[in-house]
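Here it is, the structure, as structure tokens.
Heads up, one of the protein chains got dropped from this complex, but the rest are sitting where they should.
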Amino acid sequence: MKKTDLFVIASIIVFILSLAYITALGGLGPLPPINVRRIAINYLNLTYNMFTPYLTVFALESVTSIVWDFRGLDTLYETAVFYAAIIASIALYRGVYIDFKKNIEKMGLSPIAKTVTRISLILIPTVAASVALHGHLTPGGGFQAGSIATVVIVLSIIIFSRYFLPIHGLSKNKALLFRSIGLLGIAVTSIALLLIAIVLGVNAYIFQNQAKIDAPLSFPSLVDNYILGGSLLFFNLFEFIAVAFGFTIVFLLLSISEEKVKKVTIDG
Amino acid sequence: MYINEIVVYIGEILVAIGVFCDLAASIGMLRFPNFYVRLHAATVGTIGGAFVPLIGIALIALGAEWLGTYRFFLAGASIITAIIIIILAPVGSHVLARATHRARLVKVEPKVVDHLEEDIKKKEGDENA
Amino acid sequence: MLEIFTLSLLTLFAITSVVAAYLAIRERDLVKAVVYSAIQSAMYALIYYVLMAPDIVLVYIPVSVGLIPAVLLFVIKKTERYEGD
Partner (left out) sequence: MSLEEQVMLFIMIVFPLYLLSFTLYIIRAIKGPTIPDTVLAIDALSFDIAAFLALLSILYRSPILISCAVVLALWVYALDIYVSKYFEARDMGD
């Protein structure tokens, strides 16, 4: 780090601090009110209120309560963005196959790191599953849990080698299959109420899990005094599967050696 | 009735030990001359400064009745974090040190003997011969 | 007292993130730049934590500390480490 760098950094910090001071004094326009607004009070009252069972959403977390009825759409858009990225990477690597090598003892990092990684191969998915299944009670949810579970995938690719996952039965096509199961689960969960409503002959909304005035069906929020959170549990579980295996595909493809990819892409 | 207070006091003692280790490790990290010497400070910082206070925080949470039912969640998650840290942190610094030595990024400066370097040189000599 | 401590914590994290972001932009060695950007995003995640948004923290840390450096290092290993003139 040179002296000019220090000077530039100091001037940037002074600029930001003075800008913050001017903003705090109200120099750049009116300040928002400090006290809690009415809509926030509404959300906080209706988050988990046992005394008004017709209005509460039975979610302990206020973020969940805000997206409660629209969690299906939230999940849909999250998966849609991710879906495009994964399809693009699969299309880019078409024709490139991961070769199969049995002897991987000498590859990868040191034996100490391998031993410890074998322990954490069980530990980390457990943490991820607990984040996914508690998503309606504590912070977390499908995407978060899926990205925690991806640690295991990346670590096993980097520490053992790129052949470790295919040897133990998780090839690219199998990951694609599991990911499709996750997507199918999200789709089925979002139209489940509609299917039941067609059978019963009443109205229903897709992607939503609360009963409306003209649509009497809703997912169960309490089962045997245990807070289930309606469709949130299913959305979290299936999105966990979809995100974890989607990242698996991306990293399996990225770890293929460059010469091989060049051979396929240039020679056709 | 006194069990809560005893648990909380033990937890506070552990957190205090953790803070001391943390300060010592950070001063060492700043003052030590090169990477291999700084590894010692990092060990103090991760095991003494993270594992011990996390166990202490779990004990404090078990005794803290004002936190409600979720204090058991806090205690359990702290213990899981502590286990993860004591398993993973030593491996992290081991792998980093091994890679640094193999790639010769940092010179092993104040040294009496370096068996690893001699072994690597001997191996390379065998391969060349 | 609590407010002063929280504000000083926020100030420390924010100033560190500014410094790390500047160094990540200026650095010629791309591996070093990746590490600096990891510092910057970890600091942002901690700011979110202090501002009571744990959901954002749970997404931000894996994506910015874990996945983006992994992808960038995979790519840097396949191309060049030092930025040209």
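So that you can tell them apart, the chains are marked A, B and C in the order they are listed, and the count of residues begins at 1 in each.
One rule holds for everything that comes next: contacts are C-beta pairs under 8 Å (C-beta built on N, C-alpha and C of every residue); 3 or more make two chains touch, one makes a residue touch a chain.
Note that the structure is a prediction, hence the values are computed from the model and not measured.
*Asks:* One chain isn't displayed here. Which of the visible ones does it touch?
*Replies:* Counting the whole assembly, the omitted chain is in touch with A, B, C.
*Asks:* Of A:Arg71, A:Arg162 or A:Arg179, which residue touches the hidden chain?
*Replies:* Of the listed residues, the one touching the omitted chain is A:Arg162.
*Asks:* Which chain B residues touch the hidden chain?
*Replies:* These residues touch the chain not displayed: 4-5, 8, 12, 15-16, 18-19, 22-23, 25-27, 29-30, 35, 38-39, 41-42, 45-46, 49-50, 53-54, 57, 60-61, 63-64, 66-68, 70-71, 73-74, 77-78, 80-81, 84-85, 88-89, 91-93, 95-100, 102-103, 105-106.
*Asks:* By the contact criterion defined above, which parts of chain C meet the unshown chain? Give residue numbers in ascending order.
*Replies:* 1-2, 5, 8-9, 12, 16, 19-20, 23, 29, 31-32, 35-36, 38-39, 42, 45-46, 49-50, 52, 54, 57-58, 61-62, 65-66, 69-70, 73-74, 76-77
*Asks:* List the residues of chain A that touch the chain left out of this view.
*Replies:* Touching the missing chain: residues 1, 61, 107-109, 113, 124, 127, 131, 137-140, 144, 148, 151, 154-155, 157-159, 161-162, 254-258.
The working rule: only the chains that are shown with their structure count from here on.
*Asks:* If you tally the C-beta contacts, which comes out ahead, A-B or A-C?
*Replies:* Here the pair linked by more C-beta pairs in contact is A-C.
*Asks:* How big is the gap, in whole Å, between where the Cα atoms of chain A centre and where those of chain B centre?
*Replies:* The answer is 30 Å.
*Asks:* By the touch rule stated above, which residues of chain A touch at least two different other chains?
*Replies:* If we look for residues of chain A contacting two or more partner chains, we find none.
*Asks:* Scan chain B for residues touching two or more other chains and write them down.
*Replies:* Correct list: empty.
*Asks:* Considering the complex alone, what residue numbers of chain B touch chain A?
*Replies:* 73, 80, 83-84, 87-88, 91, 94-95, 98
*Asks:* Going by the contact rule at the top, pick out the chain C residues touching chain A in the complex.
*Replies:* On the chain C side, the touching residues are 14-15, 18-19, 22-23, 26, 54-55, 57-59, 62-63, 66-67, 70-71, 74, 78.
*Asks:* Mind listing the chain A positions that touch chain C in their complex?
*Replies:* Residues 1, 5, 8-9, 12-13, 16, 63, 131, 139-141, 143-144, 147-148, 150-151, 154, 247, 251, 254-255, 258.
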